[in-house]
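Every protein chain but one is kept in place in this view of the complex.
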Amino acid sequence: MQTITWDTPFVRQVLASIQTHKPFIYGLTNYVAATLSANVLLAVGAGPAIGPALDWPEHFASGARGVWINAAALMSADIDALERAARAADQAGTPWVLDPVAFGAGAPVYDAAVRGLLVHSPTVIRGNASELIAFSGGDATGKGVETTAQTSEALGAIASLSRQAGAIVAVSGATDYVASGDEIFAIPGGDARLTKVTGAGCALGALIAAALGAHGDPLEATLAAHALYAEAAARASGQARGSASFATAFVDQLSLLEPELNAR
Amino acid sequence: MQTITWDTPFVRQVLASIQTHKPFIYGLTNYVAATLSANVLLAVGAGPAIGPALDWPEHFASGARGVWINAAALMSADIDALERAARAADQAGTPWVLDPVAFGAGAPVYDAAVRGLLVHSPTVIRGNASELIAFSGGDATGKGVETTAQTSEALGAIASLSRQAGAIVAVSGATDYVASGDEIFAIPGGDARLTKVTGAGCALGALIAAALGAHGDPLEATLAAHALYAEAAARASGQARGSASFATAFVDQLSLLEPELNAR
Partner (left out) sequence: MQTITWDTPFVRQVLASIQTHKPFIYGLTNYVAATLSANVLLAVGAGPAIGPALDWPEHFASGARGVWINAAALMSADIDALERAARAADQAGTPWVLDPVAFGAGAPVYDAAVRGLLVHSPTVIRGNASELIAFSGGDATGKGVETTAQTSEALGAIASLSRQAGAIVAVSGATDYVASGDEIFAIPGGDARLTKVTGAGCALGALIAAALGAHGDPLEATLAAHALYAEAAARASGQARGSASFATAFVDQLSLLEPELNAR
């Protein structure tokens, strides 16, 4: 299994490409996670728009360079808005990320609606271990949006889901793993305090969408987004007391990452 | 009147119980307050889910260990979602917290809808002085969500409301008071900058729900949540410049509280 870090050359290329092209990224997410997601995108130089206003799902999903749909957007939007955004992205060839947050946590109508989005061919599916195990057909083990499984327990699930859905599948946790068909990559690092910051997973989905919108190779883009997240978390670690100052330091470090070699 | 602080033994027991059991807590609140509430729950180890998506109100309110309903959820949900969540919690025996935010501030249709939730027997009702004076039948004196009364002026109102509603009633401000029938307890401390952090009251409701979900005695749970809040605010005081860094330091300190004696 190959390991990807900040020192893997294409990671900095992807960051440079985001900073240069400033891709416009459209997202549907829930209000709990929206502000952090927007700030993560702004930190790396992308331009975010979030929300299902009027005719935005179609217009913005087809006009954006990348789209992410966090299924918890269903808190303040109906499934129709998500369907329209996913369909518009798919038809326009805009890469899009599906985050089936809280899948398998006990709401079957919700789960069915989220699964229905797969017909619009997401480029990447990302989530935590519990969500992706459930989404791939395994037993639901989550409590709301918190996982009760380790990412290493989800390796079979993400590979299986990648083959089923024809998508890149990424699971985040202490170590992140990304599956593309039968290939699996590991991205180590991060900081456990990231699990105490609401929306941190959703914002990773937004960053993946930005990377997809700025870099031609979807697998490299997905891996790079995870490696950028891990690097910013590692740099933030020594600058924080508890969970809230960690969140601040983490976004700070994302905004300060420089793609040039020796810039550290 | 008994005073409760971090040094009251059951306070640390409640914190230990939250950290051990990591209760899943479901909330309906407004988007202004949602992110802070989620981060407060994550800071103490609880697992939050927030929002009225599809069939979540019933499923999550009956499956959660605690529920809080901030009436300002009516900003992005209709009253039906709140009714369904309150009814489901009541029928499942899940303890739930009602926060009648902005009650009496000038919107009679809103006030009537909020009052209607009382039939579902909230375990705890919490708010600021203006809101609870109005909710207990007194004159409305608030401006939006800001109070214009001192908590000590609300002692009669919270005792009366506690008897009327058969609920624990808690008022927060410079000194917090909690009424259970004719008994009233004081929780001193906190920091005035907390009144400059939007959603701080709502997030206290979330923390009460987490305490209710982890500890068998609802009165002790309610008192402990207030004492944890006051302790974190006191520890944050010296670490902050203005209102925003205070919010960061406050959540940090919640995430760093250790229930063990001598852990300070």
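Letters are used for the chains, namely A and B, taken in the order the chains are written, and counting of residues starts over at 1 for each.
In this text, contacts are C-beta pairs under 8 Å (C-beta built on N, C-alpha and C of every residue); 3 or more make two chains touch, one makes a residue touch a chain.
Everything quoted here is computed from the prediction, not taken from an experiment.
Residue-wise, the contact with the chain that is not shown comes from B:Ser76, picked out of B:Ser76, B:Thr94, B:Thr123 or B:Ser255. Among A:Gln13, A:Asn39 or A:Ser121, only A:Asn39 touches the chain that is left out of the view. Taking the whole complex into account, chain A touches the unshown chain at residues 22, 24, 26, 31, 34-35, 38-39, 42-43, 47-56, 59-60, 63, 76, 239, 247-256. Annotation for chain B: contacts to the undisplayed chain at residues 30-36, 72, 74-76, 79, 102, 105-110, 113, 143-146, 193, 195-199, 240-245, 247-248.
One rule holds for everything that comes next: only the chains that are shown with their structure count from here on.
Here the spacing of chain A and chain B, counted between their Cα centres, is 32 Å.
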